[in-house]
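One chain of protein is taken out of this complex; the other chains stay put.
Take a look at chain A:
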Amino acid sequence: MLLNVIDILSQYWELFLIGQYPHGPLGGLVNTLILASLALIIAFPLSVLLAVARTSPYGIFRHPVTVWVYVMRGIPLIMIIFWTYFLVPSLIGRNISGFTTMLCTLVLYQSAYLCEIVRGGLQSLPAGQTEASRALGLGYFRTMVFILLPQALYNSIPSLISQFISIIKETSLGYIINAQEMTFAANQVNNQLLVKPFEVYFILAVTYYLLCFGLTQLAQWFERRIDTKRQGDALIAT
């Protein structure tokens, strides 16, 4: 079994790593990472805006975002994948690649989850921070930009990394719409070998696991750092 695994790896590592590139589209682990990172990079600023709206004193901003968040969090990701897959081409009148579909889906879906993380970060700050800033004469937006968001985002780093882990795992669903990524690559390998599905998917699982485990460690490291800093803050200012 282990020999088989090593054998498969030595023969197909390129496919696992970068898909058919350079003879075909880029795929594999590299594309999984690109897809997940792009999703995070685009969804994150969006989610900060959503979180600001969601904590806004004005209902016009708050209510639509609240609905958005509830809807996105209340339906399975795969439904949104299908909707994007069928809806977007009919809206814009041309086909989009599996990769783009998956990217759009993840951005929509994750914007809601990331929004809740940022909102949690904002709301867990002591009320005294807002009061002190407003008392100095800084307005709502300056308070948000200079006082609240820097602290909230910093404190949210561990949760943001955890969410990145979820995104990485969610990219594997791109397989069903032929998005080039690692699961898709593993399936190609499996189709060529036919007789060793267990070994192939074992490699796939281990790769996901190692990737996510590493990120979990990183998240925990940040968490400890932030805790130490918080204790320092709390030591005197309670």
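In the analysis below, a contact is a pair of C-beta atoms (placed from the backbone, for glycine too) under 8 Å apart; a residue touches a chain by one contact, two chains touch by 3 or more; residues count from 1.
Criterion: contacts and distances are computed from a predicted model.
Look at the chain that isn't drawn here: its UniProt entry, checked against "Sulfite reductase", "Amino acid ABC transporter ATP-binding protein", "SoxY-related AACIE arm protein" or "NADH-quinone oxidoreductase subunit I", names it "Amino acid ABC transporter ATP-binding protein".
Interface note for the absent chain: among A:M1, A:I92 or A:A135, the touching residue is A:A135.
When the whole complex is considered, the residue among A:Y70, A:F86 or A:F146 that touches the unshown chain is A:F146.
Chain A meets the missing chain through residues 126, 128-129, 131-139, 142, 146-147, 150-151, 154, 229, 232-233, 235-238.
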